[in-house]
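Shown here: the complex without one of its protein chains, the others still in place.
So that you can tell them apart, the chains are marked A, B and C in the order they are listed, and the count of residues begins at 1 in each.
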Amino acid sequence: MIKVGIIGATGYTGEELINLLLKHPEVRICYLSAKIQFPQKISEIFKKFKARIEIVCEELNFEKVSSQCELVFTALPHTVSMEIVPRLLNAKLKVIDLSADYRLRNLKLYQRFYKKKHSDPYRIKEAVYGLPEIYRQDIKKASLVANPGCYPTAAILGILPCLVADYIELSDIIIDAKSGFTGAGRKLDLSYIFAEINENLRAYKINTHQHIPEIEERLSSFSSKKLNINFVPHLVPLNRGILETIYLKKKKNKLNLKTEDLIKLYKRFYSKEPFIRIYDKESLPQVKDVVGTNFCDIGLYSEKNSSLIIIIVAIDNLLKGASGQAVQNMNIMYGYPETTALI
Amino acid sequence: MIKVGIIGATGYTGEELINLLLKHPEVRICYLSAKIQFPQKISEIFKKFKARIEIVCEELNFEKVSSQCELVFTALPHTVSMEIVPRLLNAKLKVIDLSADYRLRNLKLYQRFYKKKHSDPYRIKEAVYGLPEIYRQDIKKASLVANPGCYPTAAILGILPCLVADYIELSDIIIDAKSGFTGAGRKLDLSYIFAEINENLRAYKINTHQHIPEIEERLSSFSSKKLNINFVPHLVPLNRGILETIYLKKKKNKLNLKTEDLIKLYKRFYSKEPFIRIYDKESLPQVKDVVGTNFCDIGLYSEKNSSLIIIIVAIDNLLKGASGQAVQNMNIMYGYPETTALI
Amino acid sequence: MIKVGIIGATGYTGEELINLLLKHPEVRICYLSAKIQFPQKISEIFKKFKARIEIVCEELNFEKVSSQCELVFTALPHTVSMEIVPRLLNAKLKVIDLSADYRLRNLKLYQRFYKKKHSDPYRIKEAVYGLPEIYRQDIKKASLVANPGCYPTAAILGILPCLVADYIELSDIIIDAKSGFTGAGRKLDLSYIFAEINENLRAYKINTHQHIPEIEERLSSFSSKKLNINFVPHLVPLNRGILETIYLKKKKNKLNLKTEDLIKLYKRFYSKEPFIRIYDKESLPQVKDVVGTNFCDIGLYSEKNSSLIIIIVAIDNLLKGASGQAVQNMNIMYGYPETTALI
Partner (left out) sequence: MIKVGIIGATGYTGEELINLLLKHPEVRICYLSAKIQFPQKISEIFKKFKARIEIVCEELNFEKVSSQCELVFTALPHTVSMEIVPRLLNAKLKVIDLSADYRLRNLKLYQRFYKKKHSDPYRIKEAVYGLPEIYRQDIKKASLVANPGCYPTAAILGILPCLVADYIELSDIIIDAKSGFTGAGRKLDLSYIFAEINENLRAYKINTHQHIPEIEERLSSFSSKKLNINFVPHLVPLNRGILETIYLKKKKNKLNLKTEDLIKLYKRFYSKEPFIRIYDKESLPQVKDVVGTNFCDIGLYSEKNSSLIIIIVAIDNLLKGASGQAVQNMNIMYGYPETTALI
């Protein structure tokens, strides 16, 4: 039984973490904090937790969290996490950080995309990028896990096998991403109120989204050259779910690749993975089959003698794209069966 | 051709007014204002108006509006309108006020429900309540029209024929009202962001909603005694539309009333009305058939020897419930065919 | 470990049962059948079950189900269940029936509302109505549980304490019910396609819904006289969730009841119940706090000297309103902790 705390308990990822951890037989939630006007029972803030958890959520009290917990999830906005994580680590706690603060190795890119100089640069190298399908062995021993972003999780898992197999050109990768509303976080913005999202659909931040360097950096570590990603995210009127349609250009000598070849490759690549599902030919993932689960579903398409590979990836942005993956990482760190509380 | 202005052009009702008035052959929109950080083309604020209207929207400039317009729609929050309407009227403009400020005769109820003492009490008596089905003759001559609330429009039109026919008890009237999101206005509130409304449904303000005294006051003027309304509004995940399910208790000597009797009564009562549609037996109004229109659809149900009458009323909260009715009132005031720009 | 089967596995309640039972540590799903053109893996029919369950779903094979299971959930349409349940019981299986076929004692009402003469009338008396909050002791020993309807579950749980306390008149009970789409079942009907439901809202089957006799019969068994229910269901554009707004008339000698009195009564009445949550004053249930859970949330409202009690009840129609309650009943029948797989 491990004692965990959540800092940033009132955002969508914090809420989802509570929900998952309450189902986990080896975890006791011992501490909750958030930016909040006065201490309040979490079951008053989220009525859905009535009769399930009685803990009070309060402004962060560093003494309390470090004395009452051994593992802390930091579900904080970017640039806030890096102010708090070092103190938690110094107090010998383990940390799974759901912000972007420890994901990027390149400090210049961090500063460009997050508009702030990184205040804890040395610790970035210690942090393990929490994508179990790649870094499982490192996660086992990690004290600080940088939990991946939602778009990067889908993009990296979708592209990696093709990249490792050397099937694709590194330039002109196109990711047309569609996300449900909660991907943006529980923020107060006039463009987020119901009637602006409902019955609407729009692209935003073409080639400027902060997840681009995260995808490029991780994938580049598996290739000889730097990759170049074109990334167009879209906001879709649903609560949860990401669908990414990825367009990859085949290498000249790979034009004969067919859908079946890709399916074989991906099934082999992910054969031991409990949360990756590769779709058979003529069958495509859809958001509703992953929502509420930690699965990442992948569909593949390639015509012989055509130059493109098209990949469809679906995840729940709050589960495999955030809190579910964080719990998967916790399970790995503590030696629990990886699917505990997740299936 | 009349020159009109809209004060409060950036709310949902203001936006809808622009949309309607652009289709009106006898109207020119000459002035737009709103609480706004800097003057901006309305077609920049609402891209939907690109290539349709080029006017700049600015902070209210009283000189401008009174020199450039003869009719002004005030689409302002409650308690703000009463500060501005007197100045417009003093400048000899006609005003159609979409706020609640000139709807209630009872100043004490105004103060209780709107949390502010009324600052322009004498003008309330001059104001004509803009429900054409009742007050058409007065509207023709009005300088100040108090445009009805959305819930009251549906409630009054649904109940009035039964009341006038003396079919129902005055106590224990029950209105179970369901509204789409835009009924609440374009406001910044964490409970209004998409994921809090979508896939959700809730009641709010049981028997405390500010539209209750408006319904009671108007209906009471048609009865010997004061009515008593129980009003439970609900928020439904759709952009537009109100459905009210009204439960009325038959008078003891009216227990034999059947659905057919009610249909006959209502068809007669509203026989000359261009925007009231009475449904035949076993056919019920639904929101999608009134959305985008100025119609008020009414379905009726009564079993012989049962004590209840059940009435279903559907309107578009932004049209018959607000801006559509305001244009209908304008048409009446200026002698245009009442359906101009509305069908 | 018990071996269970599901007959009718491809409807919404069947799908939800599979989902719940896969999380249950003491259950093995051994058999699945449905009206289906050819045998197919359930994980092909519902891709969400890929990598979770490999069983094939087939047309009902009575030999197989009775030899492979000890408990069967029949998630069948009304009037179909009564043809199959007797054979299962004769084969010594236990049955939890999610249809309406064994809920009503009154055979005439069954025939009137379900348009078919009951073919298994004698077994109705053996069946236990599966509402644990009332019939827990009988459920423990039952071989056949008639799992309650979704609307009746919310209505009965909402009204019962007031009825038992003798606070309310038995006539003129009004239930204004709002349901998400899945309440209607996975049926092919032009009025069910997306654009007919989305951005729409409508009432249907006023005072003729088949759940009315179920509510009346169960509640009447707790009162000296027959109750009379007015029931108006509405279809709301959301996938899951029921909200009922119940209007009850206080007895003459109970006019002084206040909200606080009701809250006290309900908290006491349901003090031992794991799935009933009574809301504090000025706090109301909403659909999103029960969706995905087996909870029934109840909010209460009563003004002193006013004649009405208003009760808001929220459940997930597929969980507490169907499959969740069915699993709760299974837990009771087999002596497992009642919340297993449900929290």
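Here is the rule we go by: a residue touches a chain if its C-beta (ideal position, glycine included) is under 8 Å from a C-beta of that chain, and two chains touch if they have at least 3 such contacts.
Predicted, not measured: the structure shown is a model, and the values here were computed from it.
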Hidden partner chain, touching residue among B:24, B:202, B:218 or B:277: B:277
Per the touch definition above, residue among A:234, A:268 or A:304 touching the missing chain: A:234
Which residue of B:138, B:169, B:289 or B:303 touches the chain not shown here: B:289
Given C:12, C:49, C:231 or C:301, the one touching the chain that is not displayed: C:12
Full-complex contact with the absent chain, from C:181, C:247 or C:295: C:181
Sites on chain C contacted by the missing partner chain, in the whole complex: 12, 181-182, 186-190, 192-199, 237-239
Residues from chain A at the interface with the omitted partner, ascending: 171-172, 174, 176, 178, 180, 196, 198-204, 206-207, 230, 232, 234, 236-241, 243, 245, 247, 249, 284-288, 291, 299, 301, 303, 307-308, 310, 312
Where the missing chain touches chain B, by residue: 22-23, 46-48, 50-52, 199, 274, 277, 279, 283, 285-286, 288-290, 292-293, 295, 297, 343
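Following the convention adopted for this analysis, only the chains that are shown with their structure count from here on.
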Approximate Å spacing (C-alpha centroids) for the pair chain B, chain C: 39
For chain A paired with chain C, centre-to-centre distance based on mean C-alpha positions, whole Å: 37
Distance from chain B to chain A - Cα centre to Cα centre, in angstrom: 46
Shared interface positions of chain A, touching two or more other chains: 199
